[in-house]
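Before any comments, here is the structure.
Certain chains of the assembly are absent from this excerpt, and the rest are unmoved.
Chain nomenclature is as follows: A, B and C, assigned in order of appearance, with residue numbering initiated at 1 for each chain independently.
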Amino acid sequence: MSTKGKKSLVVFSAHSGDFVWRAGGAIATAVAQGHRAHVICLSFGERGESQGLWKQPGMDIETVRAIRREEAQKAADILGASIDFLDLGDYPLSIDDQAFDTIVDLLRAANPDSIMTHVANDPYNRDHNLAHETLLKARMVAQAQGNKTKHPPIGAPQVLMFEPHQSEMCGFVPGLLLDITDVYEKKSAAMNVMSAQSHLIDYYQDLAVRRGVQAVRNGGAKSIRYAEAHQMLFPTVRSAVL
Amino acid sequence: MSTKGKKSLVVFSAHSGDFVWRAGGAIATAVAQGHRAHVICLSFGERGESQGLWKQPGMDIETVRAIRREEAQKAADILGASIDFLDLGDYPLSIDDQAFDTIVDLLRAANPDSIMTHVANDPYNRDHNLAHETLLKARMVAQAQGNKTKHPPIGAPQVLMFEPHQSEMCGFVPGLLLDITDVYEKKSAAMNVMSAQSHLIDYYQDLAVRRGVQAVRNGGAKSIRYAEAHQMLFPTVRSAVL
Amino acid sequence: MSTKGKKSLVVFSAHSGDFVWRAGGAIATAVAQGHRAHVICLSFGERGESQGLWKQPGMDIETVRAIRREEAQKAADILGASIDFLDLGDYPLSIDDQAFDTIVDLLRAANPDSIMTHVANDPYNRDHNLAHETLLKARMVAQAQGNKTKHPPIGAPQVLMFEPHQSEMCGFVPGLLLDITDVYEKKSAAMNVMSAQSHLIDYYQDLAVRRGVQAVRNGGAKSIRYAEAHQMLFPTVRSAVL
């Protein structure tokens, strides 16, 4: 299938739920507008973000991993994204040189126009920090002319940080309130397959409403009902001011 | 003439040169794209920003004011903007209740989609700070439903801060690198009528080149030669992520 | 009635709704625990925060003011606080020397252990900023030994900033997640009398739930269902670390 005229979005997710809760609306929006979206999933969040599963008697880590993988695949399917699972472990996430090279290759293969990932400093969750740092480092390496791999160097994609769980504690300041009203059904469906973290569904539903109210308050159309907040890391280059 | 379909840009400028040096490219861009641009000029910068004129023998403040007004009018004409001169004095700028009400009226009359003004904290120039603060206060008052004037309340226009003279000392961080290559001739022509501050022309020409290089570095088209840096104060509301 | 053993909380509110939405839980908590709570209400928010009323045909400002006063009085009654209305106007709020002296007197009369007010920098609402600044200035003057009024100087009360509408845009970082589960019924009842801003009721109900979830996440009791976020301005002095 040709990818001509399509743009490319990469979502770089520490655990297999993050891309759903935090960037599901952005993914569905990109796909609905004819673009490609690809998720790089560093771990399954099997140790630290699967409370719902660990409460079941006799649960073991392989089963958790398998269920988390299946759920994340389903969520990606619903949102319309392709997904790579790197299975690098969680709590703590660990990224060795080989995994790093794989990430650089995946970035070059996807050749993204924009990348979404975690904030730089989440005091609650250092896996998020490592994902952020790794993404910036991999982006730099993927740009290097002298780094010869099968894919050519990438350009300078914008990096957007999606919203962390407790925004103010992470220095997160919304720079983009993305109207996800039209695709919200898809995000909602994707959230509903994440059984291991079902306690988060209402929380992120309420958050979408809250960001939607703020989008209207910040000049958005009155029809906006759901929004997602993101923060730009680099300056945006545009040729229009209005 | 109908204004149907046109958007509206207001530039809120402490002194009569600021809108040229710092937002001339944005104004020319908006106009070139079929929108309206209006400058609210709080003072002529007659005492503090007219060094070139004061070096002339026998100069007096009325003459400075007249020349500065004429030059600013010419610059606005070149850029394609309408302009209001409030003549509120400079070094220090002073804004009383009546002037404030006038500003609120002008904002409502222009009904802007975006407003450009100074940064919040310029240690070199407190007139800039006062302009920033006044704009935010006037924007709030212009929004109030219960404030009945001849124009209806405005919505929630974005506020962009244009680049101050010494960016890092003012906490300025570029959020938008605006490609002004196509309209640069107009900005250049407008700068060249500012005879009282002719020492700034090269400085701002070089700055446009510098920001242009950075625009390319941040993913902009290779063809960008000139850019202007601006910083968004509020989150942007959009329905696309790519 | 004796006030022996009671502590005193002052809430310094720019508009007549702020103390309800942002500090209603704190007020009800203080009162439920046997302390005094007093609200200093600077304006009725009659021009800028009474949208619900201005949509009614034939509405005029005196009627808005009267309704807002009545509603705020009812809300204060429900929460158990006394309240002073200074009627200083809104959008913009304006505080002259006489009003300032009145505020100093009210602070000395209340002799607060803690004061709640707005954040320092709300880009959406400069009345909030003025309230913050005025409170800090009045606190300082109320402390001065050489400022002789009928009430003696106050000590050094903590200042807490309650949560603004768009927290991240105001530099707000929660320092205290106050469990308001036991008094939430009172806060809810107080919010429900604010007819001019009824669009906010769901928003602040959801916020209370959200802050409640976060309170549990930050080590609070599992039974917490509602919380209010506040930020301390000064260091807290304590004699226990656990």
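Keep this in mind: contacts are C-beta pairs under 8 Å (C-beta built on N, C-alpha and C of every residue); 3 or more make two chains touch, one makes a residue touch a chain.
Computed from a predicted model, the values in this text were never measured in an experiment.
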Subunit count for the whole complex, all chains sharing one sequence, 3 displayed: 6
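Here, only the chains that are shown with their structure count from here on.
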Leader among chain pairs (count of C-beta contacts): A-B
Distance between the centres, which are taken as Cα means, of chain B and chain A, whole angstrom: 37
Touching two or more other chains - residue numbers and ranges from chain B: 234-235
Chain C residues touching chain B - in the complex, by the definition given at the top: 46-48, 50-51, 54, 61, 64, 90-92, 123-127, 169
List of chain A residues in touch with chain C within their complex: 124, 165-169, 172-174, 203, 206-207, 209-210, 213-214, 217
Chain A contact footprint on chain B (complex, rising order): 7-9, 26, 29-30, 33, 35, 113-114, 155-158, 160, 174-179, 182, 214-215, 217-220, 224, 227, 229-230, 232, 234-242
